[in-house]
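Missing here is one protein chain; the remaining ones are kept as they sit in the complex.
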Amino acid sequence: MTLLPLDHLAPALVWLDIAGIAVFAVSGALAAARLKQNLVTFAFFAAITSTGGGTVRDLLLGAPVFWMHDPRAITTCLGMAVLVWFTPAWLWRGKALDWFDALGLAAYAVYGAAKALSLGIPALPATVMGVVTACVGGIIRDVLAGEPSILLRPEIYVTAAALAAALFVGLSLLGVPLPLAAGLAATAGFVLRALAIVRGLALPLYRG
Amino acid sequence: MTLLPLDHLAPALVWLDIAGIAVFAVSGALAAARLKQNLVTFAFFAAITSTGGGTVRDLLLGAPVFWMHDPRAITTCLGMAVLVWFTPAWLWRGKALDWFDALGLAAYAVYGAAKALSLGIPALPATVMGVVTACVGGIIRDVLAGEPSILLRPEIYVTAAALAAALFVGLSLLGVPLPLAAGLAATAGFVLRALAIVRGLALPLYRG
Partner (left out) sequence: MTLLPLDHLAPALVWLDIAGIAVFAVSGALAAARLKQNLVTFAFFAAITSTGGGTVRDLLLGAPVFWMHDPRAITTCLGMAVLVWFTPAWLWRGKALDWFDALGLAAYAVYGAAKALSLGIPALPATVMGVVTACVGGIIRDVLAGEPSILLRPEIYVTAAALAAALFVGLSLLGVPLPLAAGLAATAGFVLRALAIVRGLALPLYRG
């Protein structure tokens, strides 16, 4: 199998990656803020939320864990934890965070699927890697915070990550140029999540 | 140390593996059904329940994660999630699932221990690998679903996996032919779990 020439994507991917880390770090720090924790716990939740998905992805892929040899990811987490600690709480209320999180979700789903494809993983597991990258950090955050998991919330979340990852994998395998495939897929995932934020769009639930 | 010639077991093991994946996928999808979730969450729970134990085993062993290079495991999970979604709920009530789960538990405990032995792992950690393979998927399912863990239920569950894994490891090291050792060990684990299902067999609890 020809591996994806992921290097072409590299500059955009680095930006996606840092943006995703920052956004998910804020969402982790805010979980600690809701629990009225101390600054060390802010940092812990910021780190586990923002690196959790990519860490599990890299372990599953057998790739070196991305933040282990490059301190920038953890530095970004610590910086965002301090930022949330020292800024007034009203700044983070409302839906602003949901929008950042939606950007991170779409970006990470594409990024995770692209990394898997670049390592020669088949289409279906590569799509799962996109979902894992985008969602697992938030799932661990919710379990540790004792909050209802994003997995179980009624409106679309995991589905948006799955759409972005599957679309990227599909378009890539069809030969669409990678930056275009990445842009289309991330946009589709973001729009779907946006409809969930704005209109509460949800999939039908099981009625049994 | 002579590695186990696991290839002799291969045809039976492939069947055990697919059966185990299907059974645990159903138990994951049913957890999502109890929570009245959507189809994507069905698929997520099916996948994490049925691949969780083997994934953690492979990570601990330093082996490639089994579903990463072969899409059949994930395809089976998705298929079972769709099956549970579209079939009437009464089909899955009662103890039918407990019996399938008992088969999966016994099969996976032997399979995990055999894989560990075949990689040269000593007897005690190899036994633990059997327990991990059989039980960790269900534990993650319960944590994510917010349900009381199988770990904490009074009747025998983890113990049956430990019996099957330890018996297989012991018989293998005594030179019993592998198919016989696997059959005896899986049967013993299944019977023990069956006694728990039928008669509520339990180990004595701590009284402190």
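Order as written gives the chain letters A and B; numbering starts at 1 within each chain.
In this section, a residue touches a chain if its C-beta (ideal position, glycine included) is under 8 Å from a C-beta of that chain, and two chains touch if they have at least 3 such contacts.
The structure presented is a predicted model; accordingly, all values stated were derived computationally and were not measured.
Contact with the omitted chain, checked across B:A25, B:L61, B:A134 or B:A181, is made by B:L61. Remark: the residues of chain B touching the chain excluded from display are 59-62, 121-125, 128, 131, 139, 143, 148-149, 151-152, 158-159, 162, 202-208.
Against the chain not shown here, chain A presents residues 32-33, 35-42, 44, 47, 55, 59, 64-65, 67-71, 74-75, 85, 89, 143-146.
In the analysis below, only the chains that are shown with their structure count from here on.
Note: centroid distance chain A to chain B, computed from Cα atoms, is 30 Å.
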